[in-house]
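All remarks here apply to the structure that follows.
What you see is the complex with one protein chain gone and the rest in place.
A and B label the chains in the order they appear, each numbered from 1.
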Amino acid sequence: MAATITRHESSAVYSKVVEANGFVFTAGIVAARLDAGVAGQTEEILAEIDRLLALCGTDRSRIVSATIWLSDIRHRDAMNEAWQTWTGGRDMPTRACIEAKLAHPDMLVEIGVVAAK
Amino acid sequence: MAATITRHESSAVYSKVVEANGFVFTAGIVAARLDAGVAGQTEEILAEIDRLLALCGTDRSRIVSATIWLSDIRHRDAMNEAWQTWTGGRDMPTRACIEAKLAHPDMLVEIGVVAAK
Partner (left out) sequence: MAATITRHESSAVYSKVVEANGFVFTAGIVAARLDAGVAGQTEEILAEIDRLLALCGTDRSRIVSATIWLSDIRHRDAMNEAWQTWTGGRDMPTRACIEAKLAHPDMLVEIGVVAAK
């Protein structure tokens, strides 16, 4: 039997979060406040991920995998500080953190996650 | 009990599409026609993804997550136009779109997706 797929907050090009087969996939999330610096952008992105996971009835303690793209790999320490505050050192997902040019030059961080429901 | 894994079109280094646990994973797909421009390469890639998903008994309406690598992030608008034509504005997956140098300098676009069966 085909799995049920539930999509949330779809625009003309993507959905912000999609559920299927007990997993929740977020889009690559970027900050709206592009003048917020690495820490500020990371905080905004992680708060948005909290909100998207809640839409699907799950939360940050159930993330299994995170991909983090930084516009400059030297932003890693500043991103990690915000990340560690957010995770509280608990329920760590797997993670890959690489440098990549993002959609807008002022976007410094992009994060996408896969969570279990 | 171990999940059944079904692999399709395997070469010496990778399979083009693999099924397991109700999900279908495609390889990162690139175009064969490297002189086709961003829109043409995107169209070829998306047609190939249609073909691969069909091998697994699923289709573009059941994609949950897409990763799009562009050799130059400025190709985003041209890629998006082909993407929107293909999706028809329906059943949007989550998406991350980042810049990355690809295997050959004339490869402008690479797309990999995860779909539910």
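By definition in this document, a residue touches a chain if its C-beta (ideal position, glycine included) is under 8 Å from a C-beta of that chain, and two chains touch if they have at least 3 such contacts.
Small disclaimer: the values here were computed from a predicted structure and weren't measured.
Contact with the chain that does not appear here is found for just one residue of A:Val38, A:Leu53 or A:Ala100, A:Ala100. Mapped onto chain B, the interface with the missing chain covers residues 2-3, 5, 7, 10-18, 20-21, 23, 25-28, 67, 69, 100-103, 110, 112, 114. The chain not displayed touches chain A at residues 21-23, 62, 64-66, 73, 76, 80, 83-84, 87, 89, 91-100, 114, 116-117.
The criterion applied here is as follows: only the chains that are shown with their structure count from here on.
Separating the centre of chain A from that of chain B, both taken as means of CA atoms, is a distance of 21 Å.
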